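Only one protein chain is missing; all other protein chains are in place.
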Amino acid sequence: MLNNFPLWPEQASTTAPHVDALYIFLLIVTGMMTLLIFICLLYFAARFRYRPGVRAEQIEGSTPLEITWSTIPFVVFMVIFAWGAVVYFKERTPPDDSTEVYVVAKQWMWKLEHAEGQREINELHVPVGRDVKLIMTSQDVIHSFYIPAFRIKQDVLPGRYTVEWFRATKPGTYHLFCAEYCGTQHSGMVGDIVVMEPAQYEAWMNGGSTGPLSATGEKIFAELGCSTCHRTDTQGRGPNLQGVFGKPVQLEDGRTVTADENYVRECILDPGAKRVKGFQPIMPTFQGLVSEEQVNALVAYIKSISAAKPGDAAKTSASAAPSGIQKNAEPNGSQVQ
Amino acid sequence: MSDHSKSSPLPTYFAVFIALLIGTGLTVYAASLDLGPFNAPVALTIASIKATLVALFFMHVKGASEKLTKLVVIGALFFLLLLLGLTMTDYATRAWS
Amino acid sequence: MPDSTVVGLHNEEQHNPALLHHFAEPQQQRDAASLGMWVFLATEVMFFGGLFCAYLIYRLKYFGDFGAASKTLDVRLGATNTAVLICSSLTVVLAVWAAQTARRTLLIVSIGLTMVLGLVFLGIKGVEYNDKFVEHHVPGASFSFEKVPIPGHPNQYADPHHAQLFFSLYFVMTGLHALHMIIGLGIFLWLLIMAWKGRFTPEWHTPVEIGGLYWHFVDIIWIYLFPLLYLIDRHP
Partner (left out) sequence: MPQPERENYLNKEYGVWSWLLTTDHKRIALLYLISITFFFFIGGFFALLIRLELLTPAGDLVQADTYNKLFTMHGMVMVFFFLIPSIPAVLGNFLVPMMIGAKDLAFPRINLLSWYLYIIGGVMMLHCMLTGGVDTGWTFYAPFSTNFTNTKIVEAGLAIFIAGFSSILTGLNFVVTIHRMRAPGMTWSRLPLFIWAHYATSIIQLLGTPVIAVTIVLVACERALHLGIFDPRLGGDPLLFQHLFWFYSHPAVYIMILPAMGVVTEIIACFSRKRIFGYSFVAFSSIAIAVFGFLVWAHHMFVAGMSVYAALVFSLLSYAVAVPSAIKVFNWTATLYKGSIHYDAPMLYAFGFLGLFTIGGLTGLFLAALGINVHVTDTYFIVAHFHYIMVGGAVMGYLGGMHFWWPKISGKLYPEGWARLAALIVFIGFNLTFFPQFILGYMGMPRRYYDYSHMPEFQVLNVLSTAGATVLGVGYLLPMIYFLWSMRYGKPAPDNPWNAAGLEWKTSSPPTTFNFEVEPLVTWEAYNYEDLDASH
């Protein structure tokens, strides 16, 4: 019976103990506050119950007391706030060298694609002990990628990327839920996170991979004709994209932005919005022409040519491109609006 | 709005009226100049001056009316600024590594 | 019941059908009505506030596109309308003054003029809306905003989607403002009838006062809508 009746969720990520520690701290603090109030209530209720002939003693109030019971809770609240903020900052800051998984949510399934090219639906295989960063977007409404055992959750929005990360600590299978109501089969938008030992994971990874995502992205880059303007050898009509990712970019309107995933995405779908200084607005928009998966692949490609040193970027991407493996990056192209 | 026995308010009304028309002309003229980043602030400052004139003199927030009216006006503006300002804390700081 | 409290105010009772039973004295009723209107205007501030919030965010996000869209509006019509509303605010204060000083003719003329100016405003607004229809600048299926350069960036075209956002906000904001104008015209029509019947006295003309407050408020909203929608970033 008790096996079927757990009262505490499993702890399976590095984040989970931090959240649980704060939670337990709060349970103790609020438990003490509750006890204090309840004991006072019950004691007063019993001790000062109505007795014939005994009149209530009128008390006007007490400013020192009011100040005390405003200040002490406030200080306690500030401790909770600070602690909560620290945990949140860690949750929201993916380590730099994380493995990346692209997530596309749609009514009502999760489509996941590893940087190595493995695709999964409603299932995510990850190794123990490695930082995994999820780069997520939605094809339709707002969803939310929630893994209770990891204590992480992040809404997945249409039209932009949101990011969350985790490092699994314990092999096993854990729930994946959509936590933001998304329509009829919202409760069917569930899946499994399979955490494996690294060796097992390597074995799983080697079965049926279709080549790295960045290679897919490179193919799309060529097919869409991006490479005619964004040349890798010299500055073409569009900016040379080598080494751009993660660096600050000077915009035409004087602002400077960091070339992160959302920026690259926006440049593909809405090139006019944040145009790079010194280039003409000649790039057409690819909104509606590329699927979410293809955008993800392009982003992965552009990241890959920035990850290595600019000099050997071309070589890296060339060697990583297994020719002819991938026919079409989009398995269900009909969904492209 | 209770005490109307004072001298005629008409000169004030017409002065405010003229000021409002001048303000309108001014803001249209300012819009045709290139003031760099200052076009929007200039336009909104002129608008705010005009709105204040209307509230103070035409709506009698100044002088005749009691403190409570002023409190309502200031309160409404305060909550409007809360809505705009706190929403902007999100939009102005979206970028995060 | 209430009669005992208004002893000594016979004078007013004759002209004033409107001292309601639950008020002790006319001053209390006046103050209540005036405060009621001010509080209502505070809710109106927040009503338009939601739209100003949406405008602020998208204006900052798509500054150039909004500038390009804004530039297609006719600033002469907008400025004329601003002047028309300012004139109507003047006639409103004149009406209140006329009621205070028992000038019935001036009261009727001022209220009438206010209504005429309100109708002129709506007429000009109608012309502008018509222009937008003709130019396919009304958001929806037939919206078209191709190859319109962004002010200050002659070789860059505005994104039609973002321009459509501008026009969406333009129509919602000016549309709701026009709706307020129409309600204001309804109120003023009633005031006109009351004034015609000679119901307003220096002692009791609360409806003129609070109707006037409403009208001025609608004017103030326009005073902000005009620069926000027509003027910002339109210089060559």
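Couple of notes before you dig in:
The first chain written gets the first letter, and so on, giving A, B and C; residue counts start at 1 in each chain.
We take it that a residue touches a chain if its C-beta (ideal position, glycine included) is under 8 Å from a C-beta of that chain, and two chains touch if they have at least 3 such contacts.
If you're wondering where the values come from, they're calculated on a predicted model, not measured in any experiment.
In the whole complex the chain that is left out makes contact with A, B, C.
When the full complex is taken into account, the listed residue touching the unshown chain is A:His175, out of A:His175, A:Arg231 or A:Lys274. Among C:Gly118, C:Pro139 or C:Gly184, only C:Pro139 touches the chain left out of the display.
Considering the whole complex, the residue from A:Pro73, A:Gly129 or A:Gly225 that touches the absent chain is A:Pro73. When the omitted chain is restored, the residue from B:Leu10, B:Leu33 or B:Leu86 that touches it is B:Leu86. The hidden chain makes contact, of the residues C:Ala68, C:Leu117 or C:Leu165, with C:Leu165.
Annotation for subunit C: contacts to the undisplayed chain at residues 1-2, 5, 20-22, 24, 28, 31-32, 35-36, 39-40, 42-44, 46-51, 53-54, 57-58, 61-62, 139-140, 159, 161-162, 164-165, 168-169, 172, 176.
Listed by residue number, the positions of subunit A touching the unshown chain are 4-9, 18-19, 22-23, 26, 29-30, 33-34, 37-38, 40-41, 44-45, 48-51, 54-62, 65-66, 69-70, 73-74, 77-78, 80-81, 83-89, 91-92, 107, 140-142, 144, 146, 148-149, 151-155, 157-160, 162, 175, 177-188, 190, 270, 287, 337. Residues of subunit B that touch the chain left out of view are 68, 75-76, 79, 82-83, 86-87, 89-96.
In this section, only the chains that are shown with their structure count from here on.
Separating the centre of subunit B from that of subunit C, both taken as means of CA atoms, is a distance of 15 Å. Centres computed as Cα averages put subunit A at a distance of 46 Å from subunit C.
Rounded to whole angstrom, the centroid-to-centroid distance between subunit A and subunit B, based on C-alpha atoms, equals 44 Å. Only residues 252-253, 270, 272-273, 275, 280-281, 285 of subunit A touch subunit C when the two sit together in their complex. Here subunit B touches subunit C in the complex through residues 1-2, 4, 9-10, 13-14, 17, 20-21, 24-25, 27-28, 30-35, 39-40, 43-44, 46-47, 50-51, 54-55, 57-59, 65, 68-69, 72-73, 75-77, 79-80, 83-84, 87-88, 91, going by the rule given at the top.
Those residues of subunit C lying in contact with subunit A across their complex are 62-64, 153, 155-159.
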